[in-house]
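Below is a structure I'd like to ask you about.
Shown here: the complex without one of its protein chains, the others still in place.
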Amino acid sequence: MSSTNDIDNKIKDIFDGIVTPNIGSHNLNTQLDAAAESYYEQPKSPAHVYYSFIDTSSQESFAKYIESFWNEEGTPQFAAKANELSALAFELSKDHESQSEELSPFVYTMY
Amino acid sequence: MAHRYILGISAYYHDSAAAIIMDGEIIAAAQEERFSRVKHDPRFPVNAINYCLEEAFIEASDIDAVVFYDHPFLTFDRITKNCAFAGESSYPVFNSAIKSMMGIKIWVEKHVCKTIGSAGKLGKIIFAGHHMSHAASSYYPSPYNNAAILSLDGVGEWSTTTIAKGDGNKIELLQEINYPNSLGLLYSAFTYYCGFKVNSGEYKLMGLAPYGNPTYVKEIYDHLIDVKDDGSYRLNMEYFGYLDTGKTTSAKFHELFGGDPRQPESAITRKEMDLAASIQVVTEEIVIKIARHAQKLTGSENLCLSGGVALNCVANGKLLKENIFKNIWIQPAAGDAGGALGACYVAEYMHFGGTKKTGDNKNDFQMGSYLGPKFSEQEIEAYLDRNRYPYHKMEYTEKNKTLAREMDNGKIVGFFAGRMEFGPRSLGGRSIIGDPRNPGMQSKMNLKIKYRESFRPFAPAVLREDVNKYFDLDTDSPYMLLVAPVQHSIRKPVEPLAGASVDDMIPVINQIRSDLPSITHVDFSARIQTVHTETNKAFYDLLAEFKAQTGCSVVINTSFNVRGEPIVCSPKDAYLCFMRTDIDVLALENYLLFKEEQPNFDDKENWQTKYELD
Partner (left out) sequence: MNRQLFEYHPTIGYKFIKSLKTRVAHEAGGYLLRTNNWGFRCENDFQIGKIPGKKRILFFGDSFTAGDGVSNKFRYTDVLETMLPDTEIYNFGLSGSGTDQQFLMYQEYGKDIECDVIVLSVLVENIRRIKSHYRYYYNDKNEKVIYAKPYYDFKDGAFQLFNTPVPSQPLTMEELPKEEQEKVDTGGRFGFARSVVNALGLKEITQKITKYQPVPEYNESNTPEWQVMREIIKQWKGMAQAKLIVIPLPLYQFVEETSDASNYQSRFAELTTELDIPVIDPLPEMRKYTMDERRNFRHKTDVHPTAEGHKAMAEAIYPELSKILEQ
């Protein structure tokens, strides 16, 4: 299992790989527009707003999922680190597997 | 014919929950906090899931599909793009998000398998859209066959406000407003600034509003939000911190309102009261505009509401008064917990193509929201006997007579009957009740039962057929989600207070405003629950008996907990709350316990510091 520093280095690497190069390229709707009649938008990500599946069956399949997700979203540039992101997800998931405890199968709750 | 079971889960943000439906009908739904005893527990709802399977009494392998209420990778997409927009300084936000999204949230299937041993027959998790889960939670259990559907919350994936149309089995998403523009986050910014906890203290801000004057409305419109006639809006992000710092408000926000946020637990001043009143007015105005737009878009005479903002019952009451829609139905678990139920419906109707039951425009399919565990008399008796707590087992009618008499004598009753409620409100399943005619009751309940700020009003529960006798409302409000004024006929004249400080709420609170002072808010409003024999006979019969003895068909109904504690679930939780407070009588189904007969209570747990405040 990796140390916190290792994990943080990997996260920084992903940040540098997918966020830093795209700084300024992605616009959030923060501009107020007095002339606009409406701020409503058409539903974003129609492939996902109803329901969908995430393939985490293997590291490879999740990397493919990440790639196709961002391609479908029209922002393939964010998939540059799909393999690394998938690997990190699998690594992080292990941190949350709690150790099984010795049970006391013959001691019952009684109150 | 084999039944189709769907398990829905909401988790990892706040108020995690689980729900289960069979062939489109709700079997059970519950929040994890009720079992874990951790308020707003965000953890994977192992106990709530276990309970849902218990109620359905099926093996995990019999579940047809497990559905998560949210799409964690779509949320990660939003956070990544948020960081690309905000720049290098947002790295801490990215670091924390990646650990949460990639380390925990995408692994729902693993957690499900570990918890119950199977991901069901489908073998993989369905990820429903966050706002689709909300929309489904309000449309499918509603009594309507078509409706405009509004979902208003802080943020779910990208969306913060969505307008959809429900028609038969289908929900079509029509328009939305996306992050970072959010009515929910705007309200939360004021919640935080006024010294309450975001995601749970919003209802306190709402309760504070009637004490204030909406003097900051202009500032809010001029600086914080641009609202179009159709209700769409954008926030001026200079005043908010969540794009890059993770904080709700920015220094500019504090500057606009004249200083730093109020420290939690410090004295509430006129400023907080006026801010609360102002953001309440703005919220109501926006909600009404959005509703008008949704009505035009859909052409429906029915409205379904969900999302955290839908818990703003004051706004709901105003919306009702506007008559934009003929009918309104609000999901009682409108927040994220309700997403678990909505997620079930997404799978049932969108994935499996199930057939929605035809509604009659009146009776919903939420079963009064009594969707949690029930405890049998055998279980209660075994618990009391094992602990040697003195009790009186009574016949049903005798119990009601006794409780009504006790309330008439100024006693406070802990009422535990039937299934526990799903959603943030106690509706007579796990309630603390008392006589609303008693002028000292509000203060006593606040200070000696709830141990909380005394400005917050209590809600009335009233027999459905008598609601109009006391309140300017003649519609069902079974989920305590509508606020309406008390009738002029029972109001009392209120003299202006001479010499009181503008910051001091206490003299204002203590003024008698109606024949039911304990439930009449400072602006003569009340948050009403209508009680129906079809959904809660035990509570209805008690109110009927109280009416028979006193002529009054209203009781105070507040949640069965102390401040910061989750509402009680089990007889043990109820007994602890009973003994830790000045509740006089505890009714566990037909078993009555009187405080003066109980043994000395040796409370080893320091519960007053255990529960975090909202």
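Note that the chains take the letters A and B in the order they are written out, and that residue 1 is the start of every chain.
Operating definition for what follows: contacts are C-beta pairs under 8 Å (C-beta built on N, C-alpha and C of every residue); 3 or more make two chains touch, one makes a residue touch a chain.
Only a predicted model underlies this, so the values are computations on that prediction, with no experimental measurement involved.
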| item | value |
| --- | --- |
| Touching the absent chain when the full complex is considered, from B:Ser10, B:Asn82, B:Ser100 or B:Thr115 | B:Thr115 |
| Full-complex contact with the absent chain, from B:Asn323, B:Ser376 or B:Ser489 | B:Ser376 |
| Touch with the omitted chain, as defined above, among B:Ala29, B:Leu53, B:Ala164 or B:Leu592 | B:Leu53 |
| Omitted-chain contact residue, chosen from B:Asp260, B:Asp385 or B:Glu465 | B:Asp385 |
| Footprint left on chain B by the chain that the document does not show | 34-35, 46-47, 50-51, 53-54, 57-60, 113, 115-118, 373, 375-376, 378-379, 381-383, 385-386, 388, 569-570, 572 |
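Just so it is clear, only the chains that are shown with their structure count from here on.
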| item | value |
| --- | --- |
| Length of the line joining the C-alpha centres of chain A and chain B, rounded to whole Å | 29 |
| Residue numbers on chain A that touch chain B, as the complex places them | 7-8, 11-12, 14-15, 18-20, 22-34, 36-46, 48-54, 56, 62, 65-66, 69-70, 73, 75, 78, 85, 88-89, 92-93, 95-96, 110-111 |
| Touching residues (chain side chain B, partner chain A) in the complex | 67, 71-74, 77, 80-85, 87-88, 90-91, 94-95, 98-99, 102-104, 106-107, 109-110, 124-129, 131-132, 157-159, 162-163, 173-181, 226, 228-230, 232-237, 243, 293, 346-347, 350-351, 383, 386-387 |
